[in-house]
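All protein chains but one are shown at their positions in the complex.
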Amino acid sequence: MIDIRVQAEPFDYGQECADFAAAQDGAGAVVTFCGIVRGDGGLEAMEIEHYPGMTERALTAIADEAARRWALTGVLVLHRHGTLSPGAHIMMVATAAPPRASAFSAADFLMDYLKSRAPFWKKEHRPEGPSWVAAKASDEDALTRW
Amino acid sequence: MIDIRVQAEPFDYGQECADFAAAQDGAGAVVTFCGIVRGDGGLEAMEIEHYPGMTERALTAIADEAARRWALTGVLVLHRHGTLSPGAHIMMVATAAPPRASAFSAADFLMDYLKSRAPFWKKEHRPEGPSWVAAKASDEDALTRW
Amino acid sequence: MTLEILYFAWLRERIGAARETVETDAPTVAALVEELRARDPHHAAALSDLSALRVAVDQELRDFDAPLAGAREISFFPPMTGG
Partner (left out) sequence: MTLEILYFAWLRERIGAARETVETDAPTVAALVEELRARDPHHAAALSDLSALRVAVDQELRDFDAPLAGAREISFFPPMTGG
């Protein structure tokens, strides 16, 4: 019911959406989110570092909390690490619940928590050199919504 | 960029998600929603009536408004009509934008407006007989969020 | 003027027709509803409670005080339940 995957390999967003929706029993609503590497400002590559062991643990804790709060029928969190090109799919989440509002809120919650509570760090490679992406104060502030 | 489809035929949710994500240029975030017929309480079938002509027009107006408010790179609204069995996919929306919050808000907005501003009516077929689904006051209230 | 009147969902069922053509001089939707109610008990019952109805004039949602001048297609239906 809770599916957490941290991987270097690409994933097939459409296939994951189809499989996730097909596996739900009693859900009236499925919400999926997919994050894509943007090629803004000449970005050449996005490097994603993570903390093996803690990453899976943190994502599982976040997904458990979402499932508990919104009585979800299923949760998927899939996040890549390694070096990604513009246009590549970085990560996805999927949620399912009997009512629509639960599936939407849970997906939004997962994204907010994943962003500042799961140990991933992004490094952007541009013609002028590499730089680590700085966390935004607004990312931390977003958690106060929940 | 705005894709509106009203059809009796089933649709392939996974394929639509894949095609939608692949068609986006400059988006960092894709959100999709899929509504599924729930078999609660012995539901045998869900019949969906609509108003040909006005349906497409209303959905286009709602999608245009979402694209304008959140600077979306793409919007898909697909809604079936006719008789559907429990577990069938009724409809889906997909949104894409550079930032995550825009894609989420737009999908949520589309669902709220579609629910009470697009001319669809649901009739439930149960062992005890058919009955039209009544609109909820909360559906109308939801529009005041926007 | 000649108007096409359309009914959907339980209105269609109660009135027993999906559409009808009427000749009317009603200036507003509300005045048209009055005329339709007088047709027969089915219309009277189906159109009795305006708060349970929605109306579209030429496929755009309107209030019941909307004018009919220039209109061609008037549709009555219950609150929508898509999604």
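Here the chain labels run A, B and C in written order, and each chain numbers its own residues starting at 1.
Quick note on the criterion: a residue touches a chain if its C-beta (ideal position, glycine included) is under 8 Å from a C-beta of that chain, and two chains touch if they have at least 3 such contacts.
In this text, all values refer to a predicted model and were calculated from it rather than measured experimentally.
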Message = As a test of the contact rule: which chains in view would the missing one touch?
response = A
Message = Using the document's definition of touch, tell me which of B:H79, B:R100 or B:K122 contacts the absent chain.
response = B:R100
Message = Using the document's definition of touch, tell me which of A:G14, A:G35 or A:G74 contacts the absent chain.
response = A:G35
Query = Pick from A:A8, A:A22, A:A71 or A:V133: which residue touches the chain that isn't shown?
reply = A:V133
Query = Where does chain A touch the missing chain, residue by residue?
reply = 35, 48-51, 53-54, 57-58, 79, 90-91, 111, 114-123, 132-135, 139-140
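As a convention for this text, only the chains that are shown with their structure count from here on.
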Chain contact topology (line, ring, star, complete or other) = line
Ask   = Which one chain sits nearest the middle, judging by mean Cα positions?
value = B
Remark   = For the pair chain B and chain C, the C-alpha centroid-to-centroid distance in angstrom is 26
Request  = Would you mind pulling out the distance in Å between where the CA atoms of chain A average out and where those of chain B do?
outcome  = 23
Inquiry  = Taking the mean of the CA coordinates per chain, how far is chain A from chain C in Å?
reply    = 48
Task = For chain A, jot down the residues that touch at least 2 other chains.
result = 100
Note = Flagged in chain C as touching 2+ other chains are 83
